[in-house]
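Only a single protein chain was left out; the remaining protein chains are all shown in position.
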Amino acid sequence: MDALILQVLNGLDKGSAYALIALGLTLIFGTLGVVNFAHGALFMIGAFCAVTVQRLLSLSFVTVDETQKDFLGKPLKVETPYVEAWFGPEVGAAIIDWSVPLAIIFAIPIMLAVGFIMERGLIKHFYKREHADQILVTFGLAIVLQELVKHYYGANPIPTPAPDAFKGSFDFGALIGFDPNTIIYPYWRLVYFAFSAVIIAGVFSFLRFTTFGMVVRAGMADRETVGLLGINIDRRFTIMFGIAAAVAGLAGVMYTPINSPNYHMGMDFLVLSFVVVVVGGMGSLPGAVLAGFLLGILESFASFSPIKNFFENWLFLPSIDQIIIYLVAIVILLTRPRGLMGRKGVMEE
Amino acid sequence: MSKLDVTRRSVLKTGSVAGAGLALPTIFTASSAAAYTNEPTGGTVTLGFNVPQTGPYADEGNDELLAQQLAVDHLNGVGDGGCLNTFTSKALKGNGILGKQVEFVTGDTQTKSDAARASAKSMIEKDGAIMINGGSSSGVAIAVQGLCQDAGVIFMAGLTHSNDTTGKDKKANGFRHFFNGYMSGAALAPVLEKEYGSDRRAYHLTADYTWGWTQQESIAAATEAIGWETVNNVLTPLASTDFSSYITPVLNSGADVLVLNHYGGNMVNSLTNAIQFGLLDKLVNGKDFKIVVPLYSELMAAGAGENIKGVFGSMNWNWQLQNAGTAAFVKSFGEKYGKPPSNSAQTCYAQTLLYADACERAGTFNPCGVGEALEDFEFDGLGNGPTWYRGADHQCFKDVLVVKGAENPTNAYDTLEIVEITPRAQVEYDPEHPMFAGGNLGKCNPGA
Partner (left out) sequence: MLGLDRKDTRLLIFVVLLALCAPFLLNPFPTESAMAQFNAGYPDLMQRFAIYGIFAIGFNILFGLTGYLSFGHAAFLGVGSYSTVWMFKLLSYNIVPGIILSVIVAGLFALLIGFISLRRSGIYFSILTLAFAQMSFALAYSVLTPITNGETGLQVYTDDPQYLQSVGSPNVPNLFGIVMRDTYTLDVGAWSFDFNNGYYFCAILMLIAFYLSIRIYRSPFGLMLRAVKSNQQRMNYTGLSTRPYTLAAFVISGMYAGLAGGLLASMDPLAGAERMQWTASGEVVLMTILGGVGTLIGPILGAGFIKYFENIFSKINDATLHSWFGFLPEGLENAVVWILEHFVGAGWHLTLGLLFMLVVIFLPGGLVEGGQKLAAFVTRRGSDKKDKTSGSTEPAE
């Protein structure tokens, strides 16, 4: 039982990342009708905002220490971060330690700006073009962004740990009435789940309860009529693009302590997030979120060894974890023509 | 559109016809004259360096490329000579190879066997490369090794750790300096026994492809020989990024050691996840829980950051070794590039020098002659201590390092510390050992 609950937690955690990326992707589909292959790259840029903040905070000056030697036998160059020099070693180290949460503040304006620039500078010209052209241009953009990051940060993953306060794990089982030490879960993964729940709730309430959101939703349903009413829908759509970019970026920032970021992490998530969006149904925000969590949980259970063994021994399907997502996608799309909650006529041609 | 091209083509055609007219007497077919593929005819000889430049292993590939360029410098007598001064064979004089200036071409393997073969082919067919060196995965190494066998050039493998490279898939034209899964197991097991005792229960997570399987097989066999029990072996998809759902079952499995048969990004993530779930803080069966990563690399250590503290693994070579060859290589590399070399860089450097030296000793670039010179060659001074290139399977035998993540690294480069240098005798095995059986070197192929 406790093992199953652990897998549910794992699934929710994986699902949070899928859901956040898929949410942004659907916002862009739904509002602008653009197939954005660069969305994975936005997730990656978010993650590298965290890396950048960590680097900025650890900017150091160099002093030569004659007593120590470096690998060539020369006097060692000791690097002391400026923040440690300014605020004292204790406070300075604590600031660096908190670089991932601090990166959130930094990432929001950056991601909004990236989103605005992308939309105004490039995507805007592709509204009326065919989806094929949108794919090619955004895929090209994704490669360019990825290569730029690779150029500055290298291809190797970069460790960006969570603050010390959130390291280690927490006895989740004891909290919900299990024996102690049966369900232990890392703090930061719980933080990630809570964070994504807040973001998802935020986006939904923004669209539901604000006038701005209502106009956007109306625009998603019928762009021309809203335009005829004299509302500048384009500007609002630009803002929505920025928000979608920020959602992807924040998902990336918060993801860095879970897995060290590298320059191609966006591509790793790109295909999966498209599957999530489509399984959820084109044009449906709740569908994207639902599908994200569903696929996350199914993936976790498929990689759980008793279930894996069951599939191998009884259904002759070894390594079900390799294919589960795609298998589920096929089954859902064949039984529900427009995914879980898709709207009629969106991207069906 | 066609009109434009017709004019351009006709221009080109007339151009080439005119050229043919002028140069008529010198027409000959190159292929019939050569004794072997890409026989160097001018004053230069071309080596092909095929390393990953894009994809997840790009940094490792770049490191290999730096080492290869350094080797070319040393062969051509540029720089301080590096390991030429410490190498026990004195055939190389710093005047190129057999008096020919060494040039090189580079290619991108993308860590895909198809792309690697394409770029190796282009180096052989277009640039006239006589030897291919480099790479950072076993799939690529085996694929390129097969290609070199067919094409009639020598393949000096880079980083490839699968038993198959010099086992089931060994080829007469292919040579491996790097160590393999079996050696990792043989070197690690005694140290693990000493540190963690002989009554341990191991849980394996294994990358679900050939290299992962051969390593898991080797490590399981070696640890079972010291009395450990293998509780479970779970295969993980190569594409996994989050290993949480594979880690959580470990907690309640009764195992007290986790063995991660992963490499590169997979290893960085699985280790990071295992630490997140607090595995190392746990007490199971009255013992501290431990994690082992059989194959380490400097870049993986950098990617995993402080998570590697105290985690054991094995390596082919490390820059902190205390011997003359290592010192010479680290000094040249460090002074040129400002950082110490990684073990994949060292293997590529050594392989390039070994190839050049074999050509000198054989007095020819003919792959058959070079292969003969490399087979059962005993040498020292390249950093790994006394080394033997076994003729039966073209595998190098040398000391293997057992390392662990440093507790208190002082800089970015000493994140790993050497625990033990396992002597060569302990990692040797019979060429017909079951884990290596089934292959056939075949005959050396000089090509044309």
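For the reader, a short list of remarks on this structure follows.
As written, the chain order gives the labels A and B, with residue 1 at the start of each chain.
The working rule: a residue touches a chain if its C-beta (ideal position, glycine included) is under 8 Å from a C-beta of that chain, and two chains touch if they have at least 3 such contacts.
The shown structure was predicted, so the numbers you read here are calculated from the model rather than taken from an experiment.
Every visible chain touched by the undisplayed chain in the complete complex is listed here: A, B.
Looking at B:L235, B:V330 or B:C444, the residue that reaches the missing chain in the full complex is B:L235. Screening A:L56, A:L76, A:I117 or A:V271 against the full complex identifies A:V271 as the residue touching the chain left out. When you scan A:A3, A:L56, A:I108 or A:L141 for touch with the missing chain, the hit is A:L141.
Note that of A:L12, A:M282 or A:M341, the residue touching the chain absent from this view is A:M282. Across the interface with the omitted chain, chain B contributes residues 1-6, 9, 12-13, 16, 19-20, 22-23, 26-31, 53-54, 58, 61-62, 65, 69, 104-108, 112-115, 117-119, 121-123, 125-126, 137-139, 142-143, 146-147, 150, 164, 169, 208-211, 235, 237-239, 440, 442.
Within chain A, the residues in touch with the undisplayed chain are 35, 122, 125, 129-133, 135-137, 139-144, 146-148, 151, 271, 274-275, 278-279, 282, 318-319, 322-323, 325-327, 329-330, 333-334, 337-339, 347-349.
Definition applied: only the chains that are shown with their structure count from here on.
Each chain gets one centre point, the mean of its Cα atoms, and the points for chain A and chain B are 34 Å apart.
The residues of chain A lying in touch with chain B in their complex are 2-3, 6-7, 10-11, 13-14, 17, 68, 70-72, 76, 150, 154-159, 161, 168-169, 182, 184-186, 188-189, 258-260, 262, 264-265, 268, 299-301, 303-305, 308, 319, 321-322. Across the interface of their complex, chain A is touched by residues 55-60, 208, 232, 234-237, 239-242, 244-246, 248-249, 251-252, 265, 268-269, 272-273, 276-278, 281, 299, 302-307, 319-320, 330-331, 334-335, 340, 410-411, 413-414 of chain B.
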